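Right, one structure below, let's go through it.
With one protein chain withheld, the remaining protein chains of the complex are depicted in position.
== chain A ==
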Amino acid sequence: MIQMHDINQPRIQDTPLSLDALLTGSERDDCGALAVFAGTVRNHHEGKPVAHLVYTAHAALADKMIRGIEQEIAAKHGVPVCRVVHRIGALAIGESAILAVVRAPHRAEAFAALRAVVDAVKHRVPIWKEEFYTDGSSAFVTGCCIAEDAAQPHEDDAGHDHRHHDHGHQHA
């Protein structure tokens, strides 16, 4: 279902993300909806002022998993175009950490697929976010356990569709 034009573009990038690049060649005459999400770096987290972020990833695995999630969500929601890129490295406030685009015949499935693909990438792909605060300290943002058989799964059980309540996912 995924269009072939983007098959070789990396899903993990260490340079600024481009919405134009993500959309190039994705046009579809049978689609009346284009839904776009950008997750941008916020200047605060749980009351602490944030100066910048550093994202790291297991790039090979993350790239492969994002491609798999794109296909899974496209099939589940019946949308012909579903694509995500995630940035790594040091990001300043306001820069885009993640871009996602979905094209679909109608907006309902476009919105649904867009939300699903962003949630899946945030919760399942080996990417880590370290926040650097204005007081000079830093911390990794608490994340989601992705081991199916971890001895102590994070919070509720691992391996199902999570609903997160304490992970600071409220940007955008």
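Assume a residue touches a chain if its C-beta (ideal position, glycine included) is under 8 Å from a C-beta of that chain, and two chains touch if they have at least 3 such contacts; residues count from 1.
Throughout what follows, contacts and distances are computed from a predicted model.
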From the names "Molybdopterin synthase sulfur carrier subunit", "Extracellular solute-binding protein", "Heme exporter protein D" or "Spermidine/putrescine ABC transporter permease", which one matches the UniProt record for the unseen chain? "Molybdopterin synthase sulfur carrier subunit"
With the full complex in mind, choose from A:L17, A:A74, A:A104 or A:V118 the residue touching the hidden chain. A:V118
Among A:L22, A:A35, A:V81 or A:I98, the residue in touch with the chain that has been omitted: A:I98
Absent-chain interface as seen on chain A, which is shown: 39, 55-58, 60-62, 64, 86, 97-98, 118, 121-130, 140-154, 167, 169, 171
